[in-house]
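Mind having a look at this structure? Questions to follow.
All protein chains but one are shown in place.
Showing subunit A:
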């Protein structure tokens, strides 16, 4: 059968509209509401709606509609994002939170490629992000380089540092592999704490982003409206997240994704079929580290300050938790998971102090009750067109 015959079966698109609208409204509400009781109620309603949608086939309908109309989905998400930004236009704290969520989500997309697709364990994501951040800080001190290049350099330096680890990562497997990245993550912190050149425990200050003459520290004035300067960062991180999302999606859909899966699931079988295991592992490791370094640089520029305490082993664990929480190997799951892990503790004041213990209990509960994560990865279906 030809692919055109599939379009004869009309798939309703309204679930898509409903889902995106609901996500946008829920997100705005969670960011805006300050009253703790109202916030609790909003959270409960959101959870209940999500649960019901999953229970009564709403999610499935949405997925079908989304896979039939990918461009409609992308358009809807863009419109919804702009609407959210418009509503939150002068809420500095909310926008900062949103940008942070997007940064975490993008780093975790890189981790998804490493851990979910190629099956490499990486317990040093925060250290790679920190590498990017420190690169941005050091380059900023030198001056002269345009910020677009500085951000890319952050990614490249993370890739370079990661390439030093490639040999141990390739040669070790399983628990032994976990050790190499873990040792690196811990080492990164100990080194920075002891090193005066990189500012020691106090860290470094660095200026905001100035992209192609566009100064991110200024407020935006359009049509007589004033948008907070943080809108810049939300838009930038949003674009980067969207690009990473599309890239990772294409990767997953392509033969590269299939090869990643084979390498992860059975190395022996992969090598029997002539796949160069080392090549694909290096590729996945490089992609993940680049995303981590890039977003680390953006994060450092956004907060205007960088210190070893922001990139501890605990933070790497938080990132791995996001990937597991969302459903390992599922790129869409990363977004709600990052939202829960980053935004919730900031919003729920009583959690603040108990933040880490909250993550810990949340992850333990998820792992025991729903080990596949919030949005489990689907088993890949090849040749759906020919078999349908």
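As a working rule, a contact is a pair of C-beta atoms (placed from the backbone, for glycine too) under 8 Å apart; a residue touches a chain by one contact, two chains touch by 3 or more; residues count from 1.
We adopt the following convention: contacts and distances are computed from a predicted model.
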UniProt protein name of the chain not shown, from "Ethanolamine ammonia-lyase small subunit", "ABC transporter permease", "peptidoglycan glycosyltransferase" or "Circularly permuted type 2 ATP-grasp protein": "ABC transporter permease"
Identified contact with the non-displayed chain, of A:20, A:73 or A:115: A:115
Option from A:259, A:299 or A:313 whose C-beta touches the chain left out: A:313
Residue in contact with the excluded chain [from A:59, A:178 or A:220]: A:178
Subunit A residues that touch the omitted chain in the full complex: 115, 121, 165, 167-168, 171-176, 178-180, 182-184, 186-187, 190-191, 193-194, 268, 313-314, 317, 320-321, 324, 328, 353-354, 356-357, 359-361, 363-364, 367-368, 371
